[in-house]
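All protein chains but one are shown at their positions in the complex.
Going in written order, the chains are labelled A, B and C, and every chain counts its residues from 1.
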Amino acid sequence: MTAGNSFGTLFRFTTWGESHGPAIGVVIDGCPPLIPLGEADIQPFLDKRRPGQSFYTTQRKEADQVTILSGVFEGKTTGAPVSLLIANTDTRPKDYEEIRDKFRPGHADMTYLAKYGIRDWRGGGRASARETACRVAAGAVARKILGDTIKVRGALVQMGPHKISRDAWDWNEVTRNSFFTPDAGAARVFTGYLEDIRKRGSSIGAVVEVAASGVPAGLGEPVYDRLDSDLARALMSINAVKGVEIGAGMGAAELSGEENADEMEIGDKGGLRFLSNNAGGILGGISTGQDIVARFAVKPTSSILIPRRSVDLAGKNIELSTKGRHDPCIGIRAVPVGEAMMACVLADHLLRFRVSKA
Amino acid sequence: MTAGNSFGTLFRFTTWGESHGPAIGVVIDGCPPLIPLGEADIQPFLDKRRPGQSFYTTQRKEADQVTILSGVFEGKTTGAPVSLLIANTDTRPKDYEEIRDKFRPGHADMTYLAKYGIRDWRGGGRASARETACRVAAGAVARKILGDTIKVRGALVQMGPHKISRDAWDWNEVTRNSFFTPDAGAARVFTGYLEDIRKRGSSIGAVVEVAASGVPAGLGEPVYDRLDSDLARALMSINAVKGVEIGAGMGAAELSGEENADEMEIGDKGGLRFLSNNAGGILGGISTGQDIVARFAVKPTSSILIPRRSVDLAGKNIELSTKGRHDPCIGIRAVPVGEAMMACVLADHLLRFRVSKA
Amino acid sequence: MTAGNSFGTLFRFTTWGESHGPAIGVVIDGCPPLIPLGEADIQPFLDKRRPGQSFYTTQRKEADQVTILSGVFEGKTTGAPVSLLIANTDTRPKDYEEIRDKFRPGHADMTYLAKYGIRDWRGGGRASARETACRVAAGAVARKILGDTIKVRGALVQMGPHKISRDAWDWNEVTRNSFFTPDAGAARVFTGYLEDIRKRGSSIGAVVEVAASGVPAGLGEPVYDRLDSDLARALMSINAVKGVEIGAGMGAAELSGEENADEMEIGDKGGLRFLSNNAGGILGGISTGQDIVARFAVKPTSSILIPRRSVDLAGKNIELSTKGRHDPCIGIRAVPVGEAMMACVLADHLLRFRVSKA
Partner (left out) sequence: MTAGNSFGTLFRFTTWGESHGPAIGVVIDGCPPLIPLGEADIQPFLDKRRPGQSFYTTQRKEADQVTILSGVFEGKTTGAPVSLLIANTDTRPKDYEEIRDKFRPGHADMTYLAKYGIRDWRGGGRASARETACRVAAGAVARKILGDTIKVRGALVQMGPHKISRDAWDWNEVTRNSFFTPDAGAARVFTGYLEDIRKRGSSIGAVVEVAASGVPAGLGEPVYDRLDSDLARALMSINAVKGVEIGAGMGAAELSGEENADEMEIGDKGGLRFLSNNAGGILGGISTGQDIVARFAVKPTSSILIPRRSVDLAGKNIELSTKGRHDPCIGIRAVPVGEAMMACVLADHLLRFRVSKA
């Protein structure tokens, strides 16, 4: 619990594996029994995150084929740990030999060495975004626990300075473009903008929004395992994320009390209805029944062609430019990862809810 | 571990108590032995957070006097749990009787009831910001573990639309004004601005920045207990917080790879030196040795005089305005709380660092 | 979670306080809401464990009066942490000054110093059996969760070489004698036997049996948080316990497969019925629906008048005899403590059962 590679309490998963090792995987402990589960439930989500699908993602070719090794019997979960394995097939450790003694700016090279005294330099080892495939796999299992009522979706809402128009939001559009963005107009803007960035050997940041509908009121464990604090931890743990917002987010600082307070009334069919959602569906750390809405900022990929100043292990000043296969906007592929983390947090709290509710 | 009132792994504390119950308290398990500790080490931090000190905070009068009940022998910690107790002396449960059957907008009234099926309506019970006194007490103990080298400080950097000038930053100024703000000019602006808000019976949001200097490189446990994800969880768990940023934060979305990458060089005395700190002192979830910098947005106090629409338990539409003793800008008193949470996260990770480092 | 003063996962409590400090206490996090709870539900169990009630227990006079400081509102639990406080009223730290630089054989003096580098020598500090009052208080709350159907009872079944006759077992007898023993004949034997031990300034070991009836089948979390492994941990954590048995216990080593296998049949009213209970109500780490039966051996009190060889902090050989107020057979007062620990384990697993069962 302390070494840091596990997430969740009742729905708890542990990931393992390095970017250029033989395989990566995840063990989920706490998946309730009797849930229908097969590889076909997981694969589509991995495919969504999978690299090599457009110009705008790394050209590394990984099938990301998942195998269920345990915890499922005759098509259903048994309550035993679910072990999932994904082979690494397109590893090229040699590509990284030239940086084995150098610290890439913006990368974790220097900090892993400071912490562990040893560093697996093959593609970032454990610090690689490849680890997020395991999160996506866990998220797919989490979705099975959430069932059909609770729906988790994500979208890219900003790339560099370009924000989408929220009026143009169309969830169906998300699957039609290469950016997972819900605004067709923005997708056109992103196309030219990112192409230019890629050609310059640069990269750019982004903002991703993830939302869950159908979440019942009552999820979250005050005062430290609040739904919002668990979401913040979950999303901030994704590679390259530097900020997390719930509902009005950082913008809440500029609101007055009367603007911020989401008023309530009795709806047409009875039942409480909120008139706005600045809370992002969470009050006092507990879900209100409204949509849960979170956003996170993803910094630009640190691996860029444009040379940067750095140092090497010998204590010399150097210049470094990273060739190889990298995403010009890693925020794009963070969309399915953010969805997965939100699904895992919600599945965990749905199970925790059972304890106090009975 | 699952019910949500504990924080931390090796430096772990559990808080208890309601706003208008007989007392509140915190039990710290995992405080290393042989650390000099007395009530005088804790009281100054409680005094800083204590209400009733200016026009701009609630007029509830609490001495917030802390008593150490265990874990200290002859002036030093013994390694046993440190139990701290703070009596509630100015409780007025009657003040809240009129809202016992009503849901205050922006408050946790509705969600606590949804979750637990019962609600301690006396001043918000457990959901009250009074709980944060226990965090501040725990934070004071955490500071003793951090020692003199690691320094944690916080400041108010924005109130409503008014941001401080970072060029005018003076840490000494923070203790001179009622807002914990480091910019004397901003303090003057805030004075008039907040006075107006208070008179209108409204409230306003704010942004708080907390920073730690002297933190060694190597703290943090990838990939889920990263230093940044633990900070995000810690800060988001504070009442009314809606957004958390590390380093460049949400602004990282607008940066290019070459702008964002903090370049490195060998310093004058040898040793690695960073040329910027967009990372906020954290790369790959591990501290770099630079200052750890985090910001969080605090929403405006939900208890306002201006009437808001809501519902009651009988299912009727109502209008609600909250009289009583409340902070017009709760973000101000969140400064010592944010510092405390950062201190606790750092103390925890400093202890965790010992495990892998030996 | 790591510093060792907490127990349980969903029903989780943390104890604090030293034998001769101002107070001891326990914080229970994870008590479900809406359970009727008052001090009167807890006090009787503390009274049972309380010292000074017969010749056969220490003469220290403690009222052991419990106060509920949080987590209860209008007579019911709210789901918030339940904080319980017991003042220490008959402390005599001076009694221990003469051993502050000496290691008492059989005591934790030497090991606490080795571990922490500091030792609260006042009556054993944290290592004192006084800590078990907090377990009993937590156990009383656990019983409220177990409800009326699940009943946890304990009894002394052996003192030194004298075992009770199981044929003479009468649960009503347990409350009639000073030994919590269910065999009236054995109680008479113990009386004379223990009086002799006490007069000689010696002490004696004992075996305690705890049993729970009404436990539904299905409790326990294989393969590491099995019901039996959690019980083993719980009972072995009680001061002075050196052995724990479930069902046939150590005697299982002498059984053949056909003797050990508890046969099953369909009962008169339908439903599965076991023909024996060598399993102690647990198979594969999960409850079977039969009575849960555990036993534990309590070593003799180490504080005896008869002198023993030891060493002091100056590195000198010494002889030590412990005067003062001590139980000649600490196993007696371990009965309510064993019950409490079993109740806590069962309450925890009852809550955990809800998660997988829903």
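We adopt the following convention: contacts are C-beta pairs under 8 Å (C-beta built on N, C-alpha and C of every residue); 3 or more make two chains touch, one makes a residue touch a chain.
If you're wondering where the values come from, they're calculated on a predicted model, not measured in any experiment.
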In the full complex, the chain left out is in contact with A, B, C
Hidden-chain contact residue, picked from the options C:Pro22, C:Pro93 or C:Gly218 = C:Gly218
Name every residue on subunit A in touch with the hidden partner chain.
-> 1-6, 9-10, 12, 14-18, 21-25, 27, 29-31, 33-34, 69-71, 73, 76-83, 115-120, 122, 125-126
In the full complex, which residues of subunit B touch the absent chain?
-> 1-2, 10, 30, 32-33, 79, 351-352, 354-356, 358
Taking the full complex into account, what residues of subunit C touch the chain not shown?
-> 1-7, 9-10, 15, 103, 105-108, 110-112, 114-117, 126-127, 131, 158-161, 197, 202-207, 216-226, 228-237, 239, 241-266, 270, 272, 275, 278-280, 282-289, 295, 297-304, 306, 308-311, 315-317, 331, 352-353, 355-357
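Here is the rule we use: only the chains that are shown with their structure count from here on.
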Does the subunit A and subunit B pair touch with the same residues on each side or with different residues, judged by whether over half of the numbers are shared?
-> same
What is the size of the turn, to the nearest 5°, that moves the C-alpha atoms of subunit B onto the matching ones in subunit C?
-> 180
Could you tell me the distance, in whole angstrom, between the mean C-alpha positions of subunit B and subunit C?
-> 39
For subunit C, which residues are shared contacts with two or more other chains?
-> 1-2, 10, 30, 33, 79
